[in-house]
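FYI, not all chains are in this one, though none of them got moved.
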Amino acid sequence: MKKSKKHKIGMAPGSLVYMGDITTEKPTLSLIDYCEDHLHEKMIEIADLADIKPDEKNKIWLNLSGIQDPNFISEIGKQFNLHPLVLEDILNTDQRPKVESYGDYLYIVLRNFEFKRSGNLSSRQVSLILGKHFVLTFQEQVTECFEPVCERLRNGRIHIRQAGTDYLAYALIDVIVDQYFSIIEDIGIHCETLEEKLLRKPSPTLLQKIQVLKRESMELRRGVWPTREVINNLIRNDEGFFEASTVLYLRDIYDHAVHVIESLEAVRDLLAGMLDIYLSTISNQLNKEVRALTVVTMMFMPATLISGIFGMNFDKMPLLKDTFGFWIAIGIMALIAIVMGLHFFRMQWLSRRGI
Amino acid sequence: MKKSKKHKIGMAPGSLVYMGDITTEKPTLSLIDYCEDHLHEKMIEIADLADIKPDEKNKIWLNLSGIQDPNFISEIGKQFNLHPLVLEDILNTDQRPKVESYGDYLYIVLRNFEFKRSGNLSSRQVSLILGKHFVLTFQEQVTECFEPVCERLRNGRIHIRQAGTDYLAYALIDVIVDQYFSIIEDIGIHCETLEEKLLRKPSPTLLQKIQVLKRESMELRRGVWPTREVINNLIRNDEGFFEASTVLYLRDIYDHAVHVIESLEAVRDLLAGMLDIYLSTISNQLNKEVRALTVVTMMFMPATLISGIFGMNFDKMPLLKDTFGFWIAIGIMALIAIVMGLHFFRMQWLSRRGI
Amino acid sequence: MKKSKKHKIGMAPGSLVYMGDITTEKPTLSLIDYCEDHLHEKMIEIADLADIKPDEKNKIWLNLSGIQDPNFISEIGKQFNLHPLVLEDILNTDQRPKVESYGDYLYIVLRNFEFKRSGNLSSRQVSLILGKHFVLTFQEQVTECFEPVCERLRNGRIHIRQAGTDYLAYALIDVIVDQYFSIIEDIGIHCETLEEKLLRKPSPTLLQKIQVLKRESMELRRGVWPTREVINNLIRNDEGFFEASTVLYLRDIYDHAVHVIESLEAVRDLLAGMLDIYLSTISNQLNKEVRALTVVTMMFMPATLISGIFGMNFDKMPLLKDTFGFWIAIGIMALIAIVMGLHFFRMQWLSRRGI
Amino acid sequence: MKKSKKHKIGMAPGSLVYMGDITTEKPTLSLIDYCEDHLHEKMIEIADLADIKPDEKNKIWLNLSGIQDPNFISEIGKQFNLHPLVLEDILNTDQRPKVESYGDYLYIVLRNFEFKRSGNLSSRQVSLILGKHFVLTFQEQVTECFEPVCERLRNGRIHIRQAGTDYLAYALIDVIVDQYFSIIEDIGIHCETLEEKLLRKPSPTLLQKIQVLKRESMELRRGVWPTREVINNLIRNDEGFFEASTVLYLRDIYDHAVHVIESLEAVRDLLAGMLDIYLSTISNQLNKEVRALTVVTMMFMPATLISGIFGMNFDKMPLLKDTFGFWIAIGIMALIAIVMGLHFFRMQWLSRRGI
């Protein structure tokens, strides 16, 4: 809801306008071409795009980090024959995860989440295009999230080098889904910290934090749920983008995605339970305070009445002339207070922390 | 629920009676005929309808703004051979979004929403009829909502002029769905304003506003949900109204519609959370007030009792004859108050804003 | 849940026992036979049933209002060859809306609702049997609900006279579904009246009324939901009871039924929201009362203590001999009260309606 | 959850161990063999089982009431060639309703509920085996529930005698489903009694009773819901156990089962509403009590202060020497009390039942 779409209403589809946050970082375009025998890795410029010729022996992975410059996108689009809608969707960084087939290539949108210790969740769009001998990835900003896959390619792991680009695509999706686990873990820890504070001292500020966390877990859910569908679609896709052996691995990520969703449900249950604890802690405090008020009133009212009675100005009153009259009155007051106190003690009203 | 259907019970279907609000604005009938090479745009009268001959070279877009006059509808119906049920539905402005095929043409109902800053949501029905070489649109009132599409036609954008009327229909639907985004954005902002007020000073009036917003988000949902189905039906429609290339674009609106629905769910979550915050803020305030009452009672009751005791009229009472008796009594009162105060301070009952 | 089924347990199916409320109204049997050219309308007796010969030129509509006499039913059953289960179901007025095909005819059960201004919802079963050239309707009690259709037949509207009995059946179902709208409208108005009262003065009696309304909207839902299914079944029925042109009209009622269900959901949301408003209004009142209590206690307690102090009987007390001693004491009391009052005013505790 | 399954963990399937409550009643084995012309009814012993030869002319209904003796079950199993799993399931009286086909016969499990006026719901398992010319029923305890069907057989009702054993099975299932209605009716009456008490005097004991009723309606639901599925399966079963004419009757029970489920939902709504009424009645009472407290405090505090002021021991005080001083003071007190009283009356705080 943060990004305004208003200025796009009525524009022709395919108009390349970047919808995300503008950062000052320069976009970087990195190219890895590899096969079983070799791996070349370099940073390239737009002008170099024309030289790229992906084939069986030169599988290509082109990664663009930072997409605020539509020229980059349109040039890459020309080189790889991408549909205008794909280019528009890459720039429109507000997409739900989805997979779309354009005959020659698959266009996959995923979301990359980041959860800061302060309790702030942000998400970035990752577009992935899987063609016959190439994989293109578009990241909203420069991140390290694909680094582990680069490492595996560099280290010459046999399988990832031998296998087709479908396996590379799988590896990239796997990295993204795996990160969801660590995010849910972080949210879980954040929850537990909040719950502890809640039991010590409930306050509306904490409640607001719980609400924020709830909203964030909803947002995460909106990102993960369609991801599951995306992977399911990839598994059932029968256009031959994925080989049977890779589909086996996709089935594994699918399980992970389901697991992530279930963990999220657990987190949401946790948060719902925290609200209950919050409300009941407040109620309990109210009870304790009213009890304190009742105890004080009950213990002092009778004594005050007695003192009032003996303060009346009648000519003839009992005890007033008595030598021990005063002490008898005080004694009655004390007696009532003691009886009351014992009564409250028996009813366990005075058992906890003084009052 | 606002418009009465009672007077229609038992009327024959196809009776043309306008069900919406009556406005004084005169209906306007605008005609655009266009193809790759030319574009003619003019306001026409009923009498001119007979001259309209849509063909490949003269694609027609006829837009009627303001439909309170059934004559307009029935004349247009005659000219384009529309089914009586279609004409009835155009006038019955309380329809859910739907798509119906009548062989020669598709009848599409959509809803156009407007959200005022005051928090008021209103909706108007837009009927769209897509034939071989013509598009008819019927708007409940004169609005600017199709203006961006007119602009694109006027500016001679190649694609929209070249493509068939199916692409024009797509562009019109796209404009309507895009507006949903800006409405949800406005509702979101309205929500945040309410939430701020809520935390500062909760009141039943605010609660009522939240309920209104809830109801409106429900109403919006009832408009958007079937819209998604409409677009889905258009995508899967196999009667050839939409060309394969346009279906690709429809798939894009479908994604938008899904996105809108998810954003709406987020708004509803926000509103549900606000109710929780409201109730707990009230509870908190109650606690604070009871606490204040308890503190005051506890600090004054003992002192009052002491003053009562020394006001008793016993002949023999200690301290009364004492020179400093009065000050000793006052001192005891002060001591008790100080001890109480320290106790409350330690229990953090006095830490916040005075009392 | 109101009607006892106990006495039917274990009875053979097909036993004709009337299950509904017994009324003293005499059942009336009205016969309309019509075709494009003519229309005869008369009240008949059981004995006349044998003369009825429906054919293409003499389409028959037989309406029985009041079904407490099983003889009527069984005679009609004999004349039109109805299955014993159908006759049983006609008398068993507790049925859910359903449609059942018996080869030669369709048996349709619908429910007719009535909502009284007092907030009382009642429902009556309407059974409709659609055969080749006849329509039979069975109403639990004498009502006017089919009057509009009679009018249309009498007025010689071409379509309804020309078309087959399927169109007549459609018209009757349409009348029933249209009435749902006016009932939901009435319930909506009733809701708004309640909500106003609620905000002025919440009471458990109002809450009970809300619960009753909730239950009634549930009951209505239980009647409308299967009606939608019934219409859907009629649309998809491939036994040729409905002609293609009539199915188009059924599609229209289907839309209406969906609309009714959505409006009902809106009503239920309204009612759920009212409960929230109720509870929070009560909480708010409690807060206001506790606040009043606190304010009074805070303003009088210090003054009372001061009066108590100067009422003590010490020999040596300051101010007592003073000429203005009394007024100084009163002044101190007033000062404390004013300071307190300003404090409460600043905290907005005294801003609303006195206390 | 009441019956322990622990001692069965790891036992071979088919081990015949009775899992239900042990009663002292002796199991009874009754045999009815019947056809259109005759009906023989007798109590038999295990030894007599071998003589049973069901055929077209001698349709057999064997009913075992009380199943705690595994020998009975295993003997019957041998005689009718039942699968060990069936025998195990008959004894394992904790089964969900289900239907299983074993080729030669159908094994149907249903549950028979009993609702005592005290609000106690108990359920017993009824196993029914439908073969070509025989029906076997196994009841957990001796009950009268099949008596109505016996009556119909004895009375020589043509249809039930003529028809195959499938019709007998239908009649037995019908009796069980019909009983659900009377149970829901009883629960409904129980609910209304509770609701009345609730509005008069809410107490945690009542709340607990509501919870028990809630749990019981859940339990009933768990019994009825799969029963619906069972009947649905019987309807769609294509192994020829049920003739087309009987399926028509099954469709009728199916409707009843759906009706039962909907009535149950209504009961659950009723119970959920009762909780809301309970909580709000408590809140209302709290408000009334706090109001009473506030009224008393407000009316007496000012008077008490005035009495305190005139009880001060200043030498110079106004009014003290005045002849009517006392009455003026009393008058001021009374005046304040009257003004307060009028204020409260205007705010409708004193309008209801004294305080």
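Going by the order they are written in, the chains are A, B, C and D; count residues from 1 in each one.
FYI, a residue touches a chain if its C-beta (ideal position, glycine included) is under 8 Å from a C-beta of that chain, and two chains touch if they have at least 3 such contacts.
Remember, it's a predicted structure, so these values are computed and weren't measured experimentally.
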{"item": "Number of identical chains forming the whole complex, with 4 shown", "value": "5"}
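Heads up, the rule we're going with is that only the chains that are shown with their structure count from here on.
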{"item": "Contacts common to subunit B and subunit C (chain labels)", "value": "none"}
{"item": "Minimal step count in the chain contact network, subunit B to subunit D", "value": "2"}
{"item": "Same or different residue numbers at the subunit C/subunit D copy interface, by half rule", "value": "different"}
{"item": "Cα superposition of subunit A on its sequence copy subunit D - rotation in ° rounded to nearest 5", "value": "145"}
{"item": "Approximate Å spacing (C-alpha centroids) for the pair subunit A, subunit B", "value": "26"}
{"item": "Separation of mean Cα positions, subunit C and subunit A [Å, integer]", "value": "43"}
{"item": "Residues of subunit D touching at least two other chains", "value": "311"}
{"item": "Chain contact topology (line, ring, star, complete or other)", "value": "line"}
{"item": "Pairs of chains in contact (touch as defined earlier), listed by label", "value": "A-B, B-C, C-D"}
{"item": "Subunit B to subunit C touching residues, read off their complex", "value": "1, 4-6, 8-13, 83, 85, 89, 94-96, 98, 100, 201, 203-204, 207-208, 211, 214-215, 218-219, 222, 275, 278-279, 282-283, 285-286, 289-290, 292-293, 296-297, 300, 303-304, 307-308, 310-313, 317, 319-326, 329-330, 333, 354"}
{"item": "List of subunit C residues in touch with subunit B within their complex", "value": "147-149, 151-152, 157, 159-160, 171, 174-175, 178-179, 181-182, 184-185, 188, 199, 248-249, 251-252, 255, 258-259, 262-263, 265-267, 269-270, 273, 276-277, 279-281, 283-284, 286-287, 290-291, 293-294, 297-298, 301-302, 304-305, 308-309, 311-318, 343, 348"}
